[in-house]
Each structure stands twice: as structure tokens, then as C-alpha cells.
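What you see is the complex with one protein chain gone and the rest in place.
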Amino acid sequence: MVRIPPEVDVPLTTRVRQLIDAGDFRRLARISQLGLVSLVYPAAIHTRFEHCLGVYRLGLLYLKQLSHDERFSAAIRPEQAEVFIAAALLHDLGHWPFCHPIEDICLPSVPSHELFANSFILEGEIADVLRHDWDVNPRDVVALLSEKPRDAASRILHSMISGPIDIDKMDYLFRDSLHAGVPYGRHFDQQRLLGSLCLNQSGDGLAITDKGKTAAELMVFARYVMFSEVYWHHGVRSATAMLQRAFYLLHGSLDLDALFRMTEREMIEELLVAGEISPAGELLDGLFGPTRRLYKRLAQYSFIEHRDFYERLARRPYPWLVACAEQFAAAVSTVLGRVVAPHEILFDAPPVKKEVEFNVDIHFPKEGVYRPLGEVSPVIHTLATQQFDDYVKRVRIFAHPRLIEDLRRLPNLPELLDQAITRTE
Amino acid sequence: MVRIPPEVDVPLTTRVRQLIDAGDFRRLARISQLGLVSLVYPAAIHTRFEHCLGVYRLGLLYLKQLSHDERFSAAIRPEQAEVFIAAALLHDLGHWPFCHPIEDICLPSVPSHELFANSFILEGEIADVLRHDWDVNPRDVVALLSEKPRDAASRILHSMISGPIDIDKMDYLFRDSLHAGVPYGRHFDQQRLLGSLCLNQSGDGLAITDKGKTAAELMVFARYVMFSEVYWHHGVRSATAMLQRAFYLLHGSLDLDALFRMTEREMIEELLVAGEISPAGELLDGLFGPTRRLYKRLAQYSFIEHRDFYERLARRPYPWLVACAEQFAAAVSTVLGRVVAPHEILFDAPPVKKEVEFNVDIHFPKEGVYRPLGEVSPVIHTLATQQFDDYVKRVRIFAHPRLIEDLRRLPNLPELLDQAITRTE
Amino acid sequence: MVRIPPEVDVPLTTRVRQLIDAGDFRRLARISQLGLVSLVYPAAIHTRFEHCLGVYRLGLLYLKQLSHDERFSAAIRPEQAEVFIAAALLHDLGHWPFCHPIEDICLPSVPSHELFANSFILEGEIADVLRHDWDVNPRDVVALLSEKPRDAASRILHSMISGPIDIDKMDYLFRDSLHAGVPYGRHFDQQRLLGSLCLNQSGDGLAITDKGKTAAELMVFARYVMFSEVYWHHGVRSATAMLQRAFYLLHGSLDLDALFRMTEREMIEELLVAGEISPAGELLDGLFGPTRRLYKRLAQYSFIEHRDFYERLARRPYPWLVACAEQFAAAVSTVLGRVVAPHEILFDAPPVKKEVEFNVDIHFPKEGVYRPLGEVSPVIHTLATQQFDDYVKRVRIFAHPRLIEDLRRLPNLPELLDQAITRTE
Partner (left out) sequence: MVRIPPEVDVPLTTRVRQLIDAGDFRRLARISQLGLVSLVYPAAIHTRFEHCLGVYRLGLLYLKQLSHDERFSAAIRPEQAEVFIAAALLHDLGHWPFCHPIEDICLPSVPSHELFANSFILEGEIADVLRHDWDVNPRDVVALLSEKPRDAASRILHSMISGPIDIDKMDYLFRDSLHAGVPYGRHFDQQRLLGSLCLNQSGDGLAITDKGKTAAELMVFARYVMFSEVYWHHGVRSATAMLQRAFYLLHGSLDLDALFRMTEREMIEELLVAGEISPAGELLDGLFGPTRRLYKRLAQYSFIEHRDFYERLARRPYPWLVACAEQFAAAVSTVLGRVVAPHEILFDAPPVKKEVEFNVDIHFPKEGVYRPLGEVSPVIHTLATQQFDDYVKRVRIFAHPRLIEDLRRLPNLPELLDQAITRTE
């Protein structure tokens, strides 16, 4: 047994202990769950190791609950449940430090972290323990985690790990909220959600009974608030934009495969060394150097404020965004009559990929029907189609703190931005 | 100082102590906040006395917070703040037991509880204490609580007691949730909401700064969930429908002014006595007799299920609803070949009055603008215009448990209902 | 399923529903758990009904946990476990309103509430449901609840309902604390205690493994703090002393058997009527009349302050205490030169019966030994032998508020008290 917040015992058997004591898994104890968020919420330094224990525990609870469902019991054999448990524990094994911001740049040389996980699972100590102590084929774990499920059983198990009410989200919303010190992701009635898990109409995915409908709405809403207040907090976005630009500048000279196997501290050291002879160095120094120094917000555009700029900048490819920021930096240099270096202006915008929608089915046993959550809950429909991507995520321009006062006095910012966009297109 | 849940100290001065020890105020210690809800959530028996202490404490916190706002300090004189504090403490003095379900029937002989409160405030011990120990004119308290505010100061104070984010809702959502044993109304980041209170653009009502926007959304959402899971729980609505019909049957023979001054237990005894020679007696016995016996749900219609019936029955005057239920009972008697008494069938439907909308303004200090919450938050717009009244509140038919099995076997329920509605119109 | 605080689902089967909907059980919904405590902690009005649901739920958890213990499974047959569940649910059925303060007077005409419960269990609806739906002999429930256990199985089950870490205490400490709004009884790591339940060395009672040792210490400590801050709060003791004196004055003229079958409100009404022609009336009016008016503390004696008076007054028979207070009232009348009525002075002192000690055994599986908690924990030994009875419980003199100012100015209070004691002996 091992204890993690919030006062929860995670049951450990010998074979689970063997997995989590393995070097490749221990590595997750040196990768933080939220990366740059801790520059704004200083206590949010919890690790992927802790998160994985939480997900594994929820995996056990999901199985226990669903074992009362006849269709589930008929569909899932015990060996498949074992694979699911291993997958729950190992689902984040391919997560390298600062994985999400780096993936959002969409560089062709960067693998997906799901695929990257395979190398940790298919070889080495983890693979050995799975084969010998779990009697589980590592390929089955990999298949569940990173391949498109091809039969009903796989689709069910896959939806438990990755879907609108999966064990991953259920843990991270709570855990991120707890460690950040905010209430937003902690109060979605996990107990009720667990108690209302069932299969969907076609028997190939998770659904919930109508008793859990408001609990599901609460969880979707909690996720929205966590995006709004934590994951897309403007200070967090400033740090993210700094790291993304630095990584973008450096990535050609980095050994990514080696880099993505490092702990967070090792990766930081590696980046700092690489940045020594690059403008990236200054960006990295503000994030990871002795003194914290984040870029400041110069302007902000959203769906309801300056929708025009918002729509011209959102969901652009990252290289385009960099080019546009550089155009803007050049224009500003002229106006100010001094050199504004390209890396001193950062454009941050919602990435190409939208957040997934929330299409879980609700089962109404009295009426004998299943309906999508979005249909029985206008609020969820609105969240999914409008608020999440268009209201929470904003376009922002960040600038080096040394420039910010001068830039804020510029009378013709909109014109300069308009020009920069036009020139980039 | 006095302690109330959740681990909160309510500061008591001598003059506050004098008000709450007075007989008319102590009476609130014998009136439960949620009335019939305790037949479904058995621990939800907390009193209006406790709630009033909570509201009074929030009143102090609102004043403390707003005292940092220059416009507020300029607008509200200390004497007006005193009146506000007294009003916060006394705002529920006119609440009689089961006030809301009784008011929802809209009988002309029933006063509004706000006006009814006046008699307690303007005369007797409370009035004496206000005059002599508070140096407050009881008429000013009454004016703040029940009259339309006529100047900016009054409008500000009124919006703090009765508005989208008033001290009343902020307390009852939390408190009802705590005592019912559900998480839904407890987690809306009260601290953040308090910290972002300000005045609206025109300086005559409460608003909140953008820092409190998601906290406000959370509170509106919490209120929705409380309606969905507690206040409009189908078991609670069954009990409500039973009490409403009983009261409707008896009200002509009751001394309402005397009745509405009683404690909850006294009113129950009075109703039971009045019900002895009426069909109301059986309804009351199921609610308040030694053995709990609630009517069962026969059918349910909502905006998304059977919208047709929903729209024909929602928001009808109560007497019409009773007539329709009686038509239905008569028709059912014929089909079943046995007498179904009129009071054995109850129609429950959303009342005429809609829940208020959520038009608080959000202040964006950086942009220097104020925008309505519904504009910057599609989710809130959707909640306010659709989900609250159309999705949470349903039309339901309840029947005596002794009949329910037979009724559920009726093959032509929709036809019978259609006929009953047609005949009533 | 039914919900009670703190966000807990109590599972209800049909046969459990039948017990709790029965009139004799519903009666517990009109008897508060803490009686007079709500005059000081106004939210502490939770009912024995709610408490019994909590105890029943803990009973299920105890059984579930202990079912993993081989010796327990061997000792307890399924039918005995059923009797235990019924007993957990029904254990408070004989509790009449204000039971503890009334029992503490030790009047010969007052039955013990455990024996009084028998009449509710052996006859009527409860007995019928037990026999027909539970297949349980009501006599077996009564035996478990109120007879000295005669074999190992009975001793085990009895220790689960009534012992140092029984389901009753585990629920009431938490629940009383929650509703009073204080943290003291809520934080003793219930989860850990449950997880470490086992049998004692001789296999005839509950013990806990060493993993639960500090959790057990925390629970004993929590109980001490609840006594100190809630159950023996000086305001609560004032109210208690008032009720005890009133009951003592009236008891000869009351039909106790009828009285003890009433709900709390009915008993209060009955006492108020009986008090109309007695000095008890004024005492009862201060407790239950429209205006709250508690007696004030004139003096207080404890083991460390004025141990002399403490030892001369503690653990005296109640009639002696009354006689002594009357002597004191008479003496005070003389000194003040005005009539102080006998019932205007109340002496409150620790009752004859001491709180039970805390002799649970701790099992050290590695060493293969069992040791009493008091031996491995000097703190618990100290609590049990000294702090609980000698430090928390005090001797207090209360007086009518109209007298208190004059009495506090008396220069020779110790002498007057000394005389009163001497004369009474």
C-alpha cells in the first residue's frame, strides 16, 4: 500500500511494486505533471509518478464497478482486464518533460508520446516484468494504449483510458487542482460518476446512467474551469510561449530521442547548454535560470474581444505564427527606433488541434434509451462547441519585460499587427 | 461568537445577540430551511435560524470587501450599512414553514413572505431592539427588504441581498448542500467571488471583476445542479405535490395569518387537525404521519422527452392543473373499473414564475469595460435561457402507491392524458 | 440508497427500507442526537435517525473488513451477522429525548434506554418486519443490544456495537462534530481504523493491529476534545443543569413510560404543561420558551483550580447536589437580603458514573503479541486515568441571569459554599 493525496491508499501487489520500482517508471518521479504551470502555481510540482498511481487506482475502481454490469463481464475476459490494469499504470510512460507544449508545435521530428511509450514497454525491465510476473504480453499493452481498437472489448477498455470520462482525466483534474491549490477540478462527485458507469447501447464503449448525468456535466464543467484558470492561465501561456519558441529555435541541433528519455531536470540542463549560443538562451534563462523572469502580456484577443485579430491568428501552424511575430518585431523596431530582437516578441494562439468533444452517452433505464450528453444537456453542448476553444483559449502577444513599458505606449499597435499578419500571409 | 458549519465563527455583538434571542427570531430555529426535502435527504433539517446567521456573516464579509471600493464607500453611509446588516440578519423573518411550495400555488389569500416579514420587524421586540440598541428605524429595514429601491445606494444594498450573487444564495447553496450530504452547492470558490466584488458601471448595483468570472459561472452552475439533484428531485416533487394539493384543499378553512406565524411543527399539527375531515388528511398523513408514504411517479415529461405533453402542462395556473388531474382521475376510474379518488392523482408542473436570470456584470479593468455575464459566457447564457427551466423542471404525474402498479399497466396512458388536458381547456 | 453527510451513500435494501419507514423508527427523525447542545451550537440539531443510518453503514463496513479475518469468519455465522446488522440499525430505538441528562440523575423510576428499547423491538411493526422479512428473531437483537454476552461470538459482536472503537462512537464523534461546526471529532482517520480491525488474542472481542495504533489514539483524543469543547461546554452544562432540575422537580407527576415514547417536541410540550404550576416552569421556559435564557456561570471548580471544592462536590448523588444548592440559595438569600428561590441556583457536577476506559488491544503481528493500548501509549493512559474525568468535567455553580451581577459581587462566596456543603453532609 502506498499513500498519495488526498488521503488515498493505493494498493500495491508485489508485481505492481516491481513495475513502479523499475528505472523507466521511477523516471516519472522526476517529471512533473504540469511542467511550466509551477512558475505561476508554485506548489503544482506533482509528478507523473503520483498521477500514474492515481490512474491505476481508478482503473481498479472502474473494473470493480463495471464487474457488476453483465454486458461488461461478458465482454471482457480476465486476461484483458489484466492488460487494462497494466496499461492504466503505464499509460504515461512515454511522457517526456514539457510534452504537451512541445507536441503542440507539431514538428515532424517529434514523435507522439503515445508511440514513444512503446519503446519503454516493449523492451527492458518493464517488458520483462510484464512477461514474467504479470503473464502479460507487452504488445497487448502497447496495442491498448496506442492502436486504434478493433473489437468491442478493446473499444470498451480504450474508452476507459481515453474518452470523455476516462480514468486519466478523472485523476488529473482532481490532482492538478489539489496541488495548484484551487478548488475547480476537485468537486465533480467522483463517487457518483463511478457508481453510474455502464456500457453504451452498442456495447463497445463507456456510458453512464442518468443517475450520473449531472456528475458528468460537473466533470466537463470542471475541466473547462481548469483550462480557464490553470492550463490556459495567461502567465502559464507566457511561459509556454517562451519554451515553445526556445525549443523551436533549438530543435534542429538536439538529439530528440535522447532528450525525450531524460528526467525534467536533465532536459532543462541539456536545453540550457544548447541555448548558450542561441537567442533561445535568454528565453530559457527566464524560465529556468536563477531568477524567474516571464514575458509580459502586451495584448490579448478573443472571440468576444477583437474577434477579427483572434480569427486571423488562431489555429495557425506554429512556424507561421513565428514568422508573423518576427514581422511584428521588425515593424516595432522601426517605430521604436531601437532593435527588438525576434525572440523578444512571442505570439501565442490556440493550436490547430481542438479539444475533444464530450460525446458520452447517457443511459435512461426507465425509458430504455441512450442519448448523447450533448443532446440532453444544452450546457454541455455549448461548452463543447463554443466556450472551450473560443472563449478560454485566447490569442496573446507577449514581450520581454524590458520592452513592455515602451510597447504599451505604442499608439498604433492594431495597425502594426494588421501589417504583420498581412505580410506573413 | 457562535459556531455553525462548516467550521465557521459568526461574530455576535450584544445587539446582535438581542435580536437573535428574541422570540420572533428564535421561531426561525423551529422552521427548517428545506421543508419537505428532508423526506428524501434525511439530514437536510437545518433551520432558517442557522441560515440567517450565515447570511449575516456573509453580509459582514461583503461590506468589508466592498469598503475597499471607493465608489462603494462614497455611495453608502455608515447608517445605511447598519440597516443592511440588520436586513441581512432579518431577511427571512417572514418565512413561514413550507413557504415556497405554498407560494407557488399563487392563491390570492396568501401574502408574499417578504411583506409578511414586515409585521415581525415593525412591531414587538425586534422593532424595539432595532430602535433602541441599533439606532435603526425598522421602516428602513423593511424598505430595503421589500420595497423597490429608489436611489443608487438602495439599489446597491438591495442587489447584495437579492441578486445573482447575493448573500442569500451564497449561503443557502453551500448550506443546503452540506446538510443534504451532496457536493454540488459547496464548491464555487466563495473566497474568489468575495475577492472580486465591485460595483457595476452605473454604480447602482453589484458586479464582479473578471478575476471572479469563472467563480461566478461556477456558482450559477452549482445552483443549476442543486435544482436538478435536490430542490427538483422527483421524490421532493412528489412530497411537494402532496403538500400543495392538501393545502389547496384546506386553505379556505384555515386562519392563514395565524398559521403563517407558527413553527413548522405547530403548522403541521394544525394541518393534520384540519385534514381529519378532508381527503387532504391522507396526503398529510403520508408526509407527516408516523409512517412515511410518498406518492409514486407514474409518468414524466420534459423538454426533450414528450415535449408535447410538457408544453401543454407546464406553467399552467395551479387550479387548472388540479382540474386536469381530476379529469384524469375520473377517466382512469372508468378504465380500471374502480374508484380513483381525485386526490390520489397529482399533476406536478413547473410553476408560472420562471427562475430569475443571471444578469450580473463583469468588469474588465484592463479594457475598462463592463459586460453582462451572459454575454461573455455562452454557458451561462444557455443555462439561463434553456437548461434551468426547460431541462431541470419537469412535468410529472404522481399517484398513490396503492394504485401505482395498476396504473403502470394501463396501455393507453397518453390518450387518457390527452383527453384530460383537452377537457380541461 | 439514501444520502447523508458527509457525502455518504447509505445502501438501502427493501427490508432495511421497511425498518426505517416504520413509525417507531421514524420517531427517531424527531429526536435530536444532542438535545440541549443546540442551545449553544445552533446547527447541532441532527437526529438519531441520521445517526442510526450512519451506524448501520459502519456496521456493514466493519463486517466487510472483518470478513477477511479468518478467526472472525470462523466465529460468526451469517445469521449472527444479520442480527448484528439489525442491531446496528436499531441500537438507539429506546433513546428518548434528552436521554443522557435524564439518566445521569439516576432516578429509580427511570429505565435504562437500552432496556426501554426492547419494547420497541419485541413488539409491533419492527418485530414483524424482523421476523418476516429479515428472518431474524427480535429476541436475538435485544439480547445483542442489552444482555451481557455469554459466548465468544456474542462478545465479538457486542464489542463492535459497544466498546472503545465501536460503530456508535465512530459515527457520533464525526457526526456531532460536523453538525456543531467544529473540527474536533472529524479527523481520526476512520479509513485507517477500519483497515486495521482484527480480533483480540482470546478471539472474543475487537482489537486493532499496530498499523491502526495512532489512528486509535487519535480517536480517543478526538473524543476527549469533543467532551471538552462540546458535550461538557459550560453553556451546554448550564442548559443541562436547568433541564435536570426541572425534570427532578416534575418527575413524580409525569407518566414516564408515555413520556419516553414521545418525540422531542411532544416531550417538551408535555414538560411545559407540567411545569406551569411548578418552579420548573421558569427553568423550562428559559430552555424551550420563545426567548432563550440560560443560567449564568457563577463559579467553577476543577481538579487544578480549587481542587478542594471540586472533590467535595464531584460524583455526589443528584439529590444531595440539589439539597446542597438549596442550602446555598438559602444562605445567599440571607446575605443579599432578598429571596433567592431554590431553583435559581443550580449545582452541576460530574456524575457518579465515570466514562469508560479505553482498553482495546493492539496486535503486533511481527512480534506476535497483543498489548493494551494504555500500555503502549502513555498518552492514552493519561487521558483515561486523569484528563477525561478530572480535567474536562468540572463542578459549576449556575444562577439565574437576574441574580448573577449581585452574586458575583458577593465577597464571601467560598465561605457560603463551604457552609452549604457542610450542612448538607
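Per-chain numbering from 1; labels A, B and C assigned in written order.
In the analysis below, a contact is a pair of C-beta atoms (placed from the backbone, for glycine too) under 8 Å apart; a residue touches a chain by one contact, two chains touch by 3 or more.
This structure is a prediction, so every number in the text was calculated from the model and none was measured.
The chain we do not see here touches A, B, C in the full complex.
Here the missing chain is touched by one residue of A:22, A:90, A:157 or A:362, and it is A:22.
Within the complete assembly, C:187 is the residue of C:187, C:251, C:315 or C:423 that touches the hidden chain. Interface with the hidden chain, as seen from chain C, comprises residues 182-184, 186-187, 189, 214, 217-218, 221, 224-225, 228-229, 304-305, 367, 371, 375-379, 381-383, 386-387, 391.
On the side of chain A, touch with the chain left out of the figure occurs at residues 2-8, 21-23, 26-27, 29, 38, 40-43, 45-47, 49-50, 53, 178-183, 265, 289-293. Contacts to the hidden chain, counted on chain B, fall at residues 7, 9, 191, 195.
By our rule, only the chains that are shown with their structure count from here on.
Each chain's centre was taken as the mean of its CA atoms, and the one lying most distant from chain C is A.
With centres defined as mean CA coordinates, chain B is found 41 Å away from chain A. A separation of 36 Å divides the Cα centre of chain B from that of chain C. Taking each chain's centre as the average of its CA atoms, chain A and chain C sit 53 Å apart. In chain C, the residues touching two or more other chains are 7.
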